[in-house]
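The structure under discussion appears below in the form of structure tokens.
A single protein chain has been omitted; all remaining protein chains appear in their positions.
When the chains are written out, they are named A and B in that same order, and each has its own residue count from 1.
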Amino acid sequence: MRACRAVTSIGSSVERTDSAAKVRGETVYAIDRIEAGMLHGQLLRSPVPAGSIIRLETARARAVPGVRAVITAADVPDVLAGWFLRDTPLFARKVVRYAGEPVAAVAADTLEAARAAVQALELVLEEHEAIHSIEDALRTGAALVHPEWRTYQFLPGGEWPRAGNVATRSVCEVGDVASAFRRAHRVVEDTFSSNRQFQAFLEARSAIGICRGGRYVVHTGHQYPFNVRDRIAQFLDLPQSWVRVCGHALGGGFGGKLDYGLEPYAAVLSRFAGGRPVRLAHSFAEDLAAAGPRDNSIITIRSALDASGAIIGREFRADLDNGAYTGEMLAMPGIAANIAGAVYRVGAARVESNLVYTNTPPTGAFRGVSGVAMYTALERHMDHIARELGVDRREYRLRHLLAPGDALLSGQVLPDAGILREAFDAVERIAPWAGLSNRRQPWRGVGIGACVWVTNPGPASVTLKLNEDGTVAVLSGAIEIGSGSFAAGVTQLVAEELGLRPTDVVLPEPDTDVAAYDSGSQGSRTVRMIGGAARAEARQLRAQILERAAHLLQAGPDDLELGGGAVRRRDAAAGQVPLALVAAADLFQAGPIAATARYAEPPPAFDPTRSSGALMPAFPGVSYHVHLAEVEVDPVTGTVRVLRYVVAQEVGRAINPANIRGQIQGGVAQGIGLTLHESLRMERGHCVERSMATYRLPLSVDVPDVEVVLLEHPDPQAPHGIRGVAEAPIVLVPAVIGNAVADAIGQPVHATPITPEEILRLIMAGEADPVAAG
Amino acid sequence: MIELRLQLNGRDERVAIEPAETLLDVLRGRLRLTGTKESCREGECGACTVLIDGQPVASCLYAAQAAAGRRVETVEGLAAGGELAPLQRRLIEAAAVQCGYCTPGMLMTLTALLREQPEPTAAQVREALAGNVCRCTGYAQIVEAVAGSVLPAGPCGRAAP
Partner (left out) sequence: MSTEFVSAGSLGEALDWLASLGSDAAVLAGGTDLMLQLRRDEQRAGTLLHIERLRELGEVRRSDALAIGALVTHRKLARAPELRPCHGAICAAAALVGGWQTQNVGTVGGNLCNASPAADLVPPLLVHGARVGLESRARGRRELALAEFLLDRRRTRREPDELLTEVLLEPVAPRTADTFMKVGRRSAMEVAIASLALRLTLAPDDATITAVRVATGAVGPVACRAVATEALLTGARLGDAIARAAAAQLSQEIRPIDDARGSASYRRAVIGRVLVQALDDCAARIRARRQRGHGDDR
């Protein structure tokens, strides 16, 4: 699918407007920025996973030549910040809760001086017994990671189900589960474990902070500038307007740049350094160890089957590792309920999900979030059921798919669930199952799976203004994070509405002083939500333009149309007026042409009494997906190669097919990394993998070309029928590759990543006389 | 500090550096040519790839003085006279640029490849790019920018509703 320069946008693979600067190497990413007179910051991080701070002496650090500021918890308000639950200090004050937790920060003329100053800080800790794992945390009588958990403020207000080391518990019960299991003809049970994954954005996190006149200005490459603003305001106990966040081009985020990173430290250091700009930047290795990876989890599923093999009861339990502090993760347990009954009928169900504190670096959002581990468990479990019943794995799924009008466990009805079947059929046309599953080439296997995914519904607000040269600027708090959602998607929607070329739509970088609140680039919301707002006010802008042009063309506004960057009469009488002229005309009498609009969607109807502890109890902007993978296992070494990968994805309306394909290909590649190559293990509170050499990212020679089919059933709710596209492609990858590997070796796999060690162990266990049982 | 002389993007360049500085730090820090990116700083990711005498080299691990007197090319030198090079155009047209951070390194490696092999196969492109990590694209469109599509029936079909 090649990008083109078409004028009409929707449905065309129009070139992104940010590509030219990127291929020239001219795009200035956050990490490329410098400020005149800037200082260099460094953090002192805790060397142990749990302990009390006995002493922290800063005198020697302050004496290092070139040092301009040294700050600790004593220099900032004694408050806790947080996205939903305020449990996080800026610096550890009396105790440290994870290896890597910031304890102090310094700013100096040079990086070398800053490093020397950090070395010169004297930190004396008394180490405690640490909680290293979910199991440790949940054991009766386990020490508390947060003994004062009761005092923490829950921001949405009111009561919230949490206790001790469980930061959130979400429970959903539908129907009589106990009875279903009593009646069951057969019960199938599985436990799955899933490990952490680092987002591995190639541009490490960085920030520049400047404090002048009590106001803080922060420059950062971030997916959610308003979140950074709010977090800094919390840490410093200030009104939000005292903080200004300027967002810049970022080299990858994938959810890892949704919460604060180095920004608050840069801001505070600047204040203590007399207002001089302070830059902090991580190395790749520091980002790897610091905070925010995909959570590790343990998921147990039990299914009660009747005599025909239908699932009449399901128990689903997911324990998710929060790490030491809570960020976005509070929203995760609540998605289990919808996922547990999302694709196949399950009858009665009890779903429980716990977010568990441990003394490890806090986990965070990464494409697909905890939904990846949940679907991995569900779909590997489905293969298990099919094998127990002796039914073909694809056939079993088709028999029990949700039908149109069926509901999720939350009670939310899916009127278009029939798309699931269509997606299975679409995959079948490209990759016929019988051929792949019966071929019986040694050491080859095939796997299939399906999911229902969501579009993040965070409301949007956008301002459009017509520039005096006829171009249009889109002012928003969201940003182009690389997916093309702005440089293509939103750009195309605006261009379409106003009859412009995409290159005439200007995207200034976000500035929280200028734009109204926006929920950031996350959860595939940008094109749908920002696009929705942009389209709404493009219409307002259009009305203003036509009204002003009406004078110039001696016609009523209804007789006019927009196209080719100009206004002309519909009746094709001669004469047209370029937008630049429209903007300039009456400028000093009537003023400039601009419009602002909000966009929000009412949540889908659901039954709020079914779930407790769910921050996002419904699935707005539903999309449907079926993935298939064919793999080959090397029986000598246990390594796995993905031979073929097929995706059928419901997108509502494909605004830019080439872009969508890029998101699918990229998401699958990240999923292959998660499943086969990447590994972020914790050992007694410390990361085992410390650099890119051991944190292996998938390479060009590791990833097949994904075969993609797009389904387009417009969502009646959304502008142009768009459904969120970019997040979902990772969700099914560990599930279908896991199923394919299990098919290839004839034994199930219960962990992610699937390591050659584990595969070789399974292969040798199955060999009558294993070679080198060593 | 000593003076380093090298031929950079066709021009003679002189810059004062510390004796053992890496070429990457000299390009980004001293010459403020930030098109060459810093990422892993371990020679694992290829984001810092430049050409030295036409060969791709990880500039994060290459001493700047080792490039003295040699021909160094960075991404800033590809667009001659401001016009995008054909390879740059092909990447744009193939929708192969997402966040764009790996793009300069990819461009340098691909430039070297195309000079040796004007019509590489997809397999040859993948081999050549094994040292250039991309986290966004999953590589397929980058490979296609150079080698054309390999998928049988069009990579992005649409099913009738």
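The working rule: contacts are C-beta pairs under 8 Å (C-beta built on N, C-alpha and C of every residue); 3 or more make two chains touch, one makes a residue touch a chain.
As the structure is a computational prediction, the values presented were derived from the model and not from experiment.
**Student:** Specify the residue from the set A:E689, A:D715 or A:D743 that touches the hidden chain.
**Tutor:** Spelled out, the listed residue whose C-beta touches the missing chain is A:E689.
**Student:** Using the touch definition up top, pick the residue from B:L33, B:V57 or B:A85 that touches the left-out chain.
**Tutor:** B:V57
**Student:** So one chain is hidden, and I want to know which residue out of A:L699, A:I722 or A:I737 touches that hidden chain in the complete assembly.
**Tutor:** A:L699
**Student:** Going by the touch rule given at the top, which residues of chain B touch the chain that is not shown?
**Tutor:** These residues of chain B touch the chain that is not shown: 2, 18-20, 22, 41-44, 46, 49, 55-58, 61-63, 65-66, 68, 109, 112, 127-128, 130-132.
**Student:** Which parts of chain A are in contact with the chain that was left out?
**Tutor:** 635-639, 641, 676-677, 688-690, 693-694, 696, 698-699, 701-702, 755-757, 760-761, 764, 769, 771-774
Quick note on the criterion: only the chains that are shown with their structure count from here on.
**Student:** Show me the residue ranges of chain B that touch chain A in the complex, using the header's touch definition.
**Tutor:** 28, 33-42, 44-45, 47, 74-76, 78-79, 84, 88, 91-104, 107, 125-127, 129-130, 132-143, 150-151, 153-159, 161
**Student:** If you look only at chain A, which of its residues touch chain B in the complex?
**Tutor:** Going by the criterion above, the answer is residues 1-4, 13, 15-16, 18-20, 22-29, 31-32, 199-204, 249-254, 283-285, 422, 426, 430, 481-484, 648, 654, 657-662, 665-670, 691-693, 697, 699-701, 703, 705-713.
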